[in-house]
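As you look at this complex, bear in mind that one protein chain is not there, while each of the others sits in place.
Going by the order they are written in, the chains are A, B and C; count residues from 1 in each one.
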Amino acid sequence: MSKNATKIKVGIVGGTGYTGVELIRLLSNHPNVQIVMLTSRTEAGREVSEIFPSLRGVSDVQFSDADDDKLAQCDVVFFATPHGVAMRAAEFLLSKGVKIIDLAADFRLQDLDAFKEWYGMTHECADILVDSVYGLPEINRQKIKSAQVVGNPGCYPTTAILGLSAIIDEQNRQNQMLIEERIIIDAKSGISGAGRGAKLDLIFSEILDNFSAYGVSGHRHLPEIEQGVHGVLGSKFTQKIRFVPHLVPMIRGMFSTIHLTLTDAGQSVDWQSVFENRFQDEYFIDVLPKGLLPQTKHTRASNFLRIGLHQDKETLTVLVVQDNLVKGAAGQAVQNMNIMFGLDEKSGLNVVPVVP
Amino acid sequence: MSKNATKIKVGIVGGTGYTGVELIRLLSNHPNVQIVMLTSRTEAGREVSEIFPSLRGVSDVQFSDADDDKLAQCDVVFFATPHGVAMRAAEFLLSKGVKIIDLAADFRLQDLDAFKEWYGMTHECADILVDSVYGLPEINRQKIKSAQVVGNPGCYPTTAILGLSAIIDEQNRQNQMLIEERIIIDAKSGISGAGRGAKLDLIFSEILDNFSAYGVSGHRHLPEIEQGVHGVLGSKFTQKIRFVPHLVPMIRGMFSTIHLTLTDAGQSVDWQSVFENRFQDEYFIDVLPKGLLPQTKHTRASNFLRIGLHQDKETLTVLVVQDNLVKGAAGQAVQNMNIMFGLDEKSGLNVVPVVP
Amino acid sequence: MSKNATKIKVGIVGGTGYTGVELIRLLSNHPNVQIVMLTSRTEAGREVSEIFPSLRGVSDVQFSDADDDKLAQCDVVFFATPHGVAMRAAEFLLSKGVKIIDLAADFRLQDLDAFKEWYGMTHECADILVDSVYGLPEINRQKIKSAQVVGNPGCYPTTAILGLSAIIDEQNRQNQMLIEERIIIDAKSGISGAGRGAKLDLIFSEILDNFSAYGVSGHRHLPEIEQGVHGVLGSKFTQKIRFVPHLVPMIRGMFSTIHLTLTDAGQSVDWQSVFENRFQDEYFIDVLPKGLLPQTKHTRASNFLRIGLHQDKETLTVLVVQDNLVKGAAGQAVQNMNIMFGLDEKSGLNVVPVVP
Partner (left out) sequence: MSKNATKIKVGIVGGTGYTGVELIRLLSNHPNVQIVMLTSRTEAGREVSEIFPSLRGVSDVQFSDADDDKLAQCDVVFFATPHGVAMRAAEFLLSKGVKIIDLAADFRLQDLDAFKEWYGMTHECADILVDSVYGLPEINRQKIKSAQVVGNPGCYPTTAILGLSAIIDEQNRQNQMLIEERIIIDAKSGISGAGRGAKLDLIFSEILDNFSAYGVSGHRHLPEIEQGVHGVLGSKFTQKIRFVPHLVPMIRGMFSTIHLTLTDAGQSVDWQSVFENRFQDEYFIDVLPKGLLPQTKHTRASNFLRIGLHQDKETLTVLVVQDNLVKGAAGQAVQNMNIMFGLDEKSGLNVVPVVP
C-alpha cells in the first residue's frame, strides 16, 4: 500500500493566485495531505513550478483544466478562485461526497440580498449556503467539524470578529452594553490582499512609498463583519460599525486598529484578562502581555493572529495583526480542513514567522 | 552691491537631521534667502555636502559650531534641533533682533505643565513662549506676520488641526455641536518622521514589510492637537480626541484618518462645501472633489496638504495627507518665514510633488 | 502683450507615462516654457491632474487628441510615446518648423538594421534620422544647438557612454589601448524604467524584496551603447562590451558598475584626474572625490549624474548613478531643449535631490 494511499486527497481550483500558491506552500509540508489536482483555466498542462519557480524542488504538481469527474475523486476541494465559482460547482461535488472549502465569498454571507449587492451576482445555491459553515475555527469549531461546505472568512473580518469576540461575549455574559454605540475599525492591509492581477494601481512604482485608503464609502467586508458580530457571535446589542480599510506598501500583513469607547460598566472591566481568558486555549491566537504592541512582521508567513490591547479610562483600543495570506486566507483554510478531517489543527501550519 | 546683500540672512541650527537637510533643500531654491550659517555640534568644519552628498553642486555651506555672535547677525534662525535647544537661545537672539522659527516643540505648547510632562524638561523662557505664535499659517497667518518667535507645528497636529478646523469653525458659527463627543484620529506616518538616528527599531530590516502602532498609551502630539482644537481654533465645544499613531514602511508621507460621528444637526450639513469654502483661498490646502481619496504620494516632496472627505448619513470621515517633512516640518517653516518677512508665501515652495 | 507670449510653446505627445508626467513636473517650473498641448489617445478631454493628482494646483493642462495642426503651432514637441510614434510625425512637424525631441528610440540608432532588429519595425524616415542628433549634451552639445530633431538617449546608455567617455577620449589622445578588450557593464535600474503599464511582472508583491536580472541574452540598449562608444565618441579601438541589466526594488535610480581591466599603459594613468578634468565644466556631471562611492538617492528627482572611481593596480571600476527618469529621460530632454533654444542649460532643472 503506497505511502499516499491514506493521505487526504486535495484538489485546488484556481491555483495561480496568491491564495492558491500559499495553499500549495502550506500543503506541501502537510504530513496528511496529497495534492492530487490543481486547476487553472489559463495554465493547464504546465507544471506549477513554471508559474511559481519558488516551488521548484518542492512540488511537481501540474495544472490541469477543471474536470468535474476528477475533482469528484478528491476528499476536499479548495476554491482559490474569483467569487462565484465555488457556488456553481458545489452541488455536484457534494453529491460525490467531496467537502468544499471556499476561499472566496460564496459561502460567507447568509444574507442573499447582501451577497447580491456586494458581489454583483445572484447566489446560485441558497440551499447549500444555508447549511454551510462560516470557517472561523476559534468561533465555530464545533460546526466546522461536521461541515460539508466551509466559507473561509475574509481577511479583514477575521481580524475584526476575533478582535471583537471577547468583548461581545463579555457583553452577553453581563447582559449590558460595555462599549458605546460606535465601533471604529481602521484597518490596514498589505498589497498581496489585492491579488495577483495585472492592474495599474498595483504596480510597484505606484505603491512604494505611498499610503492610501480605499472602500471608504463601503467595503464588502463590512456586512461580513456585521454578520460576524451580530450573527455568529450572537451579540445581544447593536453597536454600529464604521470600517475604513487602507493599503500599506508591504506585501504581507494586516493590522486592524479597533477604536472603542467604554460605557461606565465597560470601564470597570479588566479587558486584558477578558481577552487572555477568552483565547487561552487557542494556539493561533496570541494575546500580547499588557504594554506590548503587535507588529505585522511577527506573524509573517505564519498562521498566528496576535492581539494587543490598550485600555484607558474611557477607551479601549484593540490592535489585531495577522498575515493576510495565512490566517487571513490559506492558513485558515488549512486549519478548517484539519478540523473537518479530525486532524491535529496545527498540521501543516507549524511555520515559524519569518523575521527579519 | 552684491546680489546677496538684500537677501534674508538665514541661520540653521542643527542641520544634520532630516528636517535640517530638508530646510537646505528648500532654501537652496528660495530666491530671497541666503543661508549664512549652519551649525552642528558633531560636524563643524565639514561641508554640508560631505554629510549629504545629494547637495553636491547645490550648496557649499559649511557646518560650524554654534556661535551666538554669528547667529546674531542672521535675520532669522531656524532650529532643527532636539527639543529644548531653541528655548535656551531665544532670549539672546531676540535681543539682537533675530527672528526665530523652532521646528522642535519648545514653542508649541502654551501649557507649561503639559510641556514638562511630555518633553521631560522645564520650560526656560515662559515669557517668550507666551508671545510666540503657533505657526500654522492657514489658521494663524495674521499673528505670524508680526511674530518674533514661531513654534512650527508638529507633523500630526498639522494634519489634525487643519483637518478639523473647518468643522470647528462651522460648529462655532452654528453654535451647536455638529459632531459627537468622540473624535478618533487614526494617523499613519512614514519613517522619516522618527528622525535621522542610529536606532535599532529604525533599521531597514525591521521596518520593511511591517506595520506597527506606537504611542497608543499617549503621544506628545495629542496635547498639541487638543490645544489646536480647543485653543487655537477656539472651539466652543469639548469633543474628546483619541489619537493613535502608526508607522508605515515608507520614507515620507503622513495620512490621518479622522473618524467623526455626526449629530443630527451635523447630518444636515454639506461638509464637502464647508471644507471647499474654508480653504478656497489657501494655495497649499487642497480639498479633493467628492469621491476622490488622497494618497500620500500626491504630496511627496511638496508643501501641499490634501484633504478628502466621505460623508455618510451618520459619519464623516476626513482623510488628510501631507509630506511629513515638508508641510509637516521644513516646508511649513519656510512658509512661516515667508509670512514673517512679507514675501510671497509660495517662495521656495514651488516644488512639484515627485511622482512616481 | 501677455506674459506667455514670449515663452517657448511646448507640446507633449503621450503624457500618461512616467516620462510624460516627469516632463510636466520639470516644465511646470521652467521659467521660459509654456505647455500648450498635451496629447493622449486614452485620456483626451481630461485634466492632467485627474490622471496625476500630484499635479493638482500645479498644472491645469488638459489632455487632447493628437492634432497635427495644433502640434504644428508648437515651437518644440516632446514625444514621450512608445517607439515608432515620433518617426511617423517627424516629417510633417519639421515642415512646419517645429523642433522634435523624442524620448523613445526612433532617433537613437543610426544603423537601420539594428533599429529593425531591436525594435521590430522598419524605420520610416531614414533621411530625417541621418540629420538628427543624439542628445547627450555633455558629448554632443554643439550639434544639439542646431538640431531640429534630437534623439534623447536611453537611460542605460547615458550612464554607460558618459562613464566611458573620459576613457575613450584618453585612449584616443594617447593613441593606445588603455583598457583590455572586454568591458563589463553590470547595470541596475529602478522599476519606473519599466514604465507605467499594467503588467503582472511589475506589481508590487512581485517586486518588493526581490532582485532579478533581465535581458541577459541581449538588450536593445547595447547597440546604442556600442554606437555611443564607437560612433559618437569615435573610439579608435574596439573593446567589446558585455551589458547585463538588473531590476532593483526601488522606484527611481540607476546604477551602472563598469568593470574594466587596465592595460600596462592604462595602469600608469591617474584616472581620477582624467575624469575630473573631463567633466570639470559640466554642471550636471559630478565626479566624486577619491574614496567616495555614489548612491542613487543622491541624484533622486534631480538631473545630476554622479561618477565614482576605484583604481586598483590592474582594474578600474567606474560607478555611475543617475535618476533614470531625469538625467536618464525627461531631465536630459529638457536639457536638450534648453540647448536647442539657447537658454541657460540649467533652466527648469534646478531641482535639488530629494533626500531622504
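Simple rule for what comes next: contacts are C-beta pairs under 8 Å (C-beta built on N, C-alpha and C of every residue); 3 or more make two chains touch, one makes a residue touch a chain.
If you're wondering where the values come from, they're calculated on a predicted model, not measured in any experiment.
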{"item": "Among B:I207, B:V244 or B:I285, residue touching the chain not depicted", "value": "B:I207"}
{"item": "Hidden-chain contact residue, picked from the options B:K7, B:R46, B:K145 or B:R196", "value": "B:R196"}
{"item": "Which residue of B:Y18, B:Y119 or B:Y156 touches the chain not shown here", "value": "B:Y18"}
{"item": "For chain A, residues in touch with the removed chain", "value": "18, 21, 25, 28-29, 52-58, 192, 196, 208-209, 251-252, 283-284, 286, 288, 292, 294-295, 297-302, 304, 306, 325, 350-356"}
{"item": "Positions on chain B where the hidden chain makes contact", "value": "18, 190-192, 196-200, 202-209, 249-251"}
{"item": "Positions on chain C contacted by the hidden chain, ascending", "value": "180, 182, 184, 186, 188, 190, 205-206, 208-214, 216-217, 240, 242, 244, 246, 248-253, 255, 257, 259, 261, 291, 293-297, 300, 308, 310, 312, 314-315, 317, 319, 321, 356"}
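Please note the rule applied: only the chains that are shown with their structure count from here on.
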{"item": "Identity of the chain that, by mean CA position, is farthest from chain B", "value": "A"}
{"item": "Centrality ranking, top chain (CA atoms only)", "value": "B"}
{"item": "Chain centre separation in whole Å, for chain C relative to chain B (CA means)", "value": "37"}
{"item": "Intercentroid distance (Cα basis), chain C paired with chain A, Å", "value": "47"}
{"item": "Residues of chain B touching at least two other chains", "value": "208-209, 251-252, 294-295, 297, 300, 356"}
